[in-house]
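The structure follows.
All protein chains but one are shown in place.
Every chain is named by a letter (A and B) in the order it is written, and numbering of its residues begins at 1.
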């Protein structure tokens, strides 16, 4: 296996782990859950976006379902959240950083998969964003929250930006590690700036402010 | 492209636009959302039913996901709801009419697609109804409402009637524009009568009335 592919796989597994850990911790804070619920919600956060992607791209069975490494890493993230949830609050900053890494990677790999399968740029952008935010959306629905991605913060927008960069570069004939890493890094930076300065996406005119949510 | 097909495509795009606009406005009224949330919920309302249909019929990737015109029209409906939501309350009646047009069209085209792919009449009726009401159901789940289609009003029933007419006519050997338009028109009329006179589907005996919901 060439080194570049191995590096991408390792990064993808890191993102999957971060999504599962962060997803399970978010669920844990929001509602009372037993061990089955916590691990399930961690796995759904980590693997749900890729599953919706593969349904839309007619690429079933879902890639992350077939590959046991994704299942194992996602389950491990959920189990760690279950067994040491309260202790992890101290490393919350680090988990947020890893989650932003996962966000960029998932958006980029989702868009690339759509393009590789012959879909157009609009489809690649949509699928990239869904890969990145779909799992967290499913989790929020299951724990009965309006998905945070729909209401506030910069979460979907950096994913949309990264997927758009990939789609535009592809249309211009540019592909390869520079575009992949650059787009994922751009998503990461926008996301972290949003977290740091508490930036929100635009609200409709006349709507109440975010404090109201 | 023959004229009849073009007419059907135009009607289908009109229905898609109406579903996106109405879906985004409904979401906007129910909860606080940013621009990403409003456009996403409009698109899900417009395209979600057809996506579930295509999963059940093993006809992936979903037709409305592949065709950029559906994506563009659905996104436009969501963006218009975002940018001029409050002003649209004045034309609410017109939006309801277009939505009822979409309901009939989606039920009929969903049932026809099932029959074309060789499914039986029961499957055609179910899929026709899901095509018509599935997107709104997904939206309601995401904004944390019990889907209105499950609780009150005549929304699923006209869709079921239209899909049943198509399936029965097909079993009797009748197909073509008369059946298609007739079934969609029947759905439209039942829906508008339901809106006008506030008719509900039957409740179980002893259940509290609709005001209680």
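Here is the rule we go by: contacts are C-beta pairs under 8 Å (C-beta built on N, C-alpha and C of every residue); 3 or more make two chains touch, one makes a residue touch a chain.
None of the values given here were measured: they were computed from a predicted structure.
Annotation: of A:6, A:31 or A:92, A:31 touches the absent chain (contact as defined above).
Contact between chain B and the unshown chain involves residues 55-58, 60, 119-120, 122-123, 126, 137, 141, 144-147, 149-152, 156-157, 160, 200-208, 210, 212-213. By the touch rule set out above, chain A reaches the unshown chain at residues 28, 31-38, 40-41, 51, 55, 60-62, 65-66, 68, 71-72, 82-83, 85-86, 141-144.
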